[in-house]
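Omission of a single protein chain aside, the complex is shown with its protein chains in their original locations.
Coming up: chain A.
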Amino acid sequence: MSEGISQPDQPQALEGHAGDKDLFSKFDDIIAMRQGLLDSGVEDPFNLVMEKVLSPTRAICNGRETILLGTYNYMGMTFDPDVVEAGKQALADFGSGTTGSRVLNGTYQGHKDVEEALKDFYDMDHAMVFSTGYQANLGIISTIAGKGDYIVLDIDSHASIWDGCAMGNAEVVPFKHNDIEAMEKRLRRIPEDAGKLVILEGVYSMLGDIAPLKEMVAVAKKYGAMVLVDEAHSMGFIGENGRGVVESAGVIDDVDFIIGTFSKSVGTVGGFCVSNHPKFDIMRLVCRPYVFTASLPPSVVATACTSIRKLMHGSNKRAHLWENSKNLHKGLKDLGFQLGTDEPQSAIIAVIMPDLQQGAAMWEALIKNGLYVNLARPPATPANMTLLRCSLCAEHSEEEVGEILEIFEKAGKAVGII
């Protein structure tokens, strides 16, 4: 699942209304819902502007100095001096952009270097870099699972996964979130000779819960399915080498594809797939979202490459991020907030709100007190919950986590949630 503002991850057909005026009439319900929220007087949660970014954890938002607790800058790499310097150098040496596809004039030395860095990071044979993580999922899934193949996936999957499924025309079979038995039942019923792909995420970003990958990957293998795991929200801090839940669950060797992104822990933009499949390189010719778009700018791949290599040695930062996650989880629980997981499982802590109105009021109270979190609301959330999603950064200090808890207490009491 993703924080898709006001739409669910799973694409849905919108119904037209009688007396339609034009193609935009199908959005009337969404327009009314948004207007209703704004009319109630709250600051628009989806129109925040960061006028100045002071550090990975601080910015000036709508004129106020604000602690950032809703970015995916988990490892705080965006202002790392080596990362910034690498980007400046590449900008000077290679120019501002490639103006071409990876398969034509868009592969520079930097693209090769970042793919080498990914191979080293994951200890895998192949790495392929896309322009975003969205396109990595879209491209790999739609290319390998086509008409007549079956995709078995978790119902809470990210929008980019759903869109990849739809684009490839495979038979799509979802199962209940993290339910091993429901997944197995579906795999068992698929015709034995059909091609099968199981798609899972290491960390699910709405509630910050992790998948039982040890069991699930074993079941997938038992039925001869290939396995793709999206590790967007775990890179750099879950698993001994930061390779994700696949590593901490001990199944990395049984997984066929790992999808990841540069837009979170790596601190820039871009996406990738790593794999040990002997024929993997053919993807570069047959995967349309790789071929028919321009490659990443030289400065972006240079920052990504430097960041990934630094993340390989980031064990101190990793430990501090986990401390932050545990402290925030415990603090919020002690204050009486209802949380998405009983124990902290990742760097995302989701605070469950009673309803959208109180969620929006709470969000506003937090931002006015100088704290930014993500507001996630139905239908983009599991079980139609309204969530305040907090994502921690390795650069949040212990004192800052204390400050965050004070703001939560003040806002929660003012809104009447605790």
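The rule we apply is simple: a residue touches a chain if its C-beta (ideal position, glycine included) is under 8 Å from a C-beta of that chain, and two chains touch if they have at least 3 such contacts; residues count from 1.
Note that in this section contacts and distances are computed from a predicted model.
Given the choices "FtsX-like permease family protein", "Acyl carrier protein", "Fe-Mo cluster-binding NifX family protein" or "Oxygen sensor histidine kinase NreB", state the protein name listed in UniProt for the chain not shown.
Its UniProt record gives the name "Acyl carrier protein".
In the whole complex, not just what's shown, which of A:Lys88, A:Lys185 or A:Lys413 touches the removed chain?
Candidates A:Lys88, A:Lys185 or A:Lys413; residue touching the omitted chain: A:Lys185.
Using the touch definition up top, pick the residue from A:Val84, A:Val173, A:Ala218 or A:Ile418 that touches the left-out chain.
In the full complex, the listed residue that touches the missing chain is A:Val173.
Check each of A:Ile155, A:Val291 or A:Met312 against the chain that is not shown and name the one that touches it.
A:Ile155
Residue-wise, where is chain A in contact with the chain that is not depicted?
Chain A touches the chain not shown through residues 8, 10, 12, 15, 150, 155, 169, 171-176, 182, 185-186, 189-190, 379, 383-384.
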